[in-house]
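Note that one protein chain is taken out, while the other chains of the complex remain in position.
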Amino acid sequence: MPLCLGSITLSDDILPMNEALHSIAYKDSQGFITGHFTAMAGPCEVIIETSDQALADKVTKTVADEAWRIESTFSRYRTDNIIYRINNANGEAVEVDAETARLLDFADLCFQVSDGMFDITSGVLGKLWKFDGSSNIPAQSEIDKLLPKIGWDQVSWSNPKLQIPAGMALDFGGIGKEYAVDSAATLARAITDCPVLINFGGDIVATSAPISRQHWLIGIEPLALGQNKVPPKVALKHGGVATSGDSKRFLLHQGNVLSHVLNPKTGWPVADAPASVTVLASNCTQAGMLSTLAMLQGKDAEQFLTAQEVEHWIQRR
Amino acid sequence: MKHKSLLLLPILGFSVLSGCSTMGVNAWEKDLLAKPEMALDEQPLTDALDDHIYFSKEASSGGRAYAGGGCGCN
Partner (left out) sequence: MKKNLLLKSALATATMTLIAGAANAEEEQNKTAPASKEQAIGDWKFDAAFLFYSESDSRVSAIEPVFNANKRLDEDEYLNLKLTVDSLTGASPSGAVGSDQPLTFTRPSGNASYTVNANEHPLDDTFKDTRVALATNWTFPVSETTKAGLGANISKEYDYLSASVNGNISYDFNNRNSTLFAGLSYAFDSIDPVGGAPIAFGRMQPVGDPQNKLSGSQDKDTLDLLLGITQVIDRESLFQFNYSYSMSDGYHNDPYKVLSVLDDQGNYFDDGIPVANVLFESRPDERTKHGLFGRYKRFIDGDILDASYRYMTDDWEIDSHTVDLKYRFTLDNGDYWQPHVRYYTQTQADFYQPYLRQDQALPQFASADYRLAEYDAITVGLEYGMKTAAGNQWRFSLEMYNQTPTEPEKYGALQQQTLLPDWNAVMFRVNYSF
């Protein structure tokens, strides 16, 4: 009987954290113990192949603590973290810690290799675009006002000093959850050799292949797009799986469905973006970046991922 | 001639099949059997080389695979 994790909710926002949500619930089944908790605006689970409840406790708690830590560190809704200091520095340089430095290096590389399509300064567009399924498109004049405030090339980053022009803001939403998954996995590996699968609302990593099965089996939520295909199942031995896209977040405009992936250069949603892209890679961050980059390719998503020679599943409307 | 041994066959076959339904393990207990070295066809090249040697030097063939040979060795 394959272990199917059912449908996946997709979200790449980090919403405010509620202390009351710091609870962990456990379920024990068929040689695996699953710990459930909420973090990063969604359901999270840690599945560990063991019958040792104490070990499962330890691993899940470590993973959950890491998730909550990263959530609070990079949440845009707090006033006591590094992100607040960066986004409210008003043009002044800010000295960042080692972890933020690594994230900035990574964001910088992604900006370079994507020719500017992946840009962590593009979060400001979120103020204009609300993907609620309606036809409320922001006015072009509004978009034009924001465009000059977007562009990683305007940021001065020289480890450990970061200086962003006043009026610009950074948003790690595009990589935060995947990074959290991988970071938590590193901590889990340090505790145990037992196979562990970490799933933060659809961003997944498996530390090693399960012993009692051929592989972890992950179901990708089939978007009800009228396709006759059987929902794809990912057979994961170890590595990361991440999905970009969301059937629930879109807008309608002139008879077209606009996906929620915004092109930082135009301020508009990427044309002809797939409804969802799932990628399998060595770790969740890499998978997430590849799936995001694929979405940004619009109609060339399939070609892009084939050229990358990674396993992927693309669903289109 | 060989009638007795051939009659044995359907009897064997039937008892094997009826016994099979009671044997087996759950999917999550297949960890050891899933190891590549436990596969019955773990070494196809070696098996083929052996089959070829014995087909060439003996009068029997088959069992594990087709009994035909495909070469002029016998």
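A and B label the chains in the order they appear, each numbered from 1.
By our rule, a residue touches a chain if its C-beta (ideal position, glycine included) is under 8 Å from a C-beta of that chain, and two chains touch if they have at least 3 such contacts.
In this text, all values refer to a predicted model and were calculated from it rather than measured experimentally.
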{"item": "Residue touching the undisplayed chain, where the options are A:R76, A:K177 or A:H238", "value": "A:H238"}
{"item": "Selected from A:V46, A:L280, A:M295 or A:I314 as touching the chain missing from the view", "value": "A:L280"}
{"item": "Candidate in contact with the missing chain, chosen from A:M168, A:A188, A:L251 or A:L290", "value": "A:L290"}
{"item": "Contact residue for the chain not shown (choose from A:A64, A:I82 or A:L103)", "value": "A:L103"}
{"item": "In chain A, positions touching the absent partner", "value": "98, 102-103, 105-106, 109-110, 113-115, 179, 182-183, 185-186, 215, 234-239, 280-283, 285-286, 289-290, 293, 297, 304, 307-311"}
{"item": "Residue numbers in chain B that touch the chain omitted from display", "value": "1-2, 5-6, 9, 12-13, 16-17, 20-21, 23-27, 29-33, 35-38, 40, 43-46, 48-49, 52-54, 57-72, 74"}
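What we mean here is this: only the chains that are shown with their structure count from here on.
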{"item": "Euclidean distance of C-alpha centroids - chain A vs chain B, Å", "value": "50"}
{"item": "Residues on chain B engaged by chain A in the complex (per definition of touch)", "value": "26-31, 34"}
{"item": "Residues of chain A touching chain B in the complex", "value": "1-2, 30-31, 211-214"}
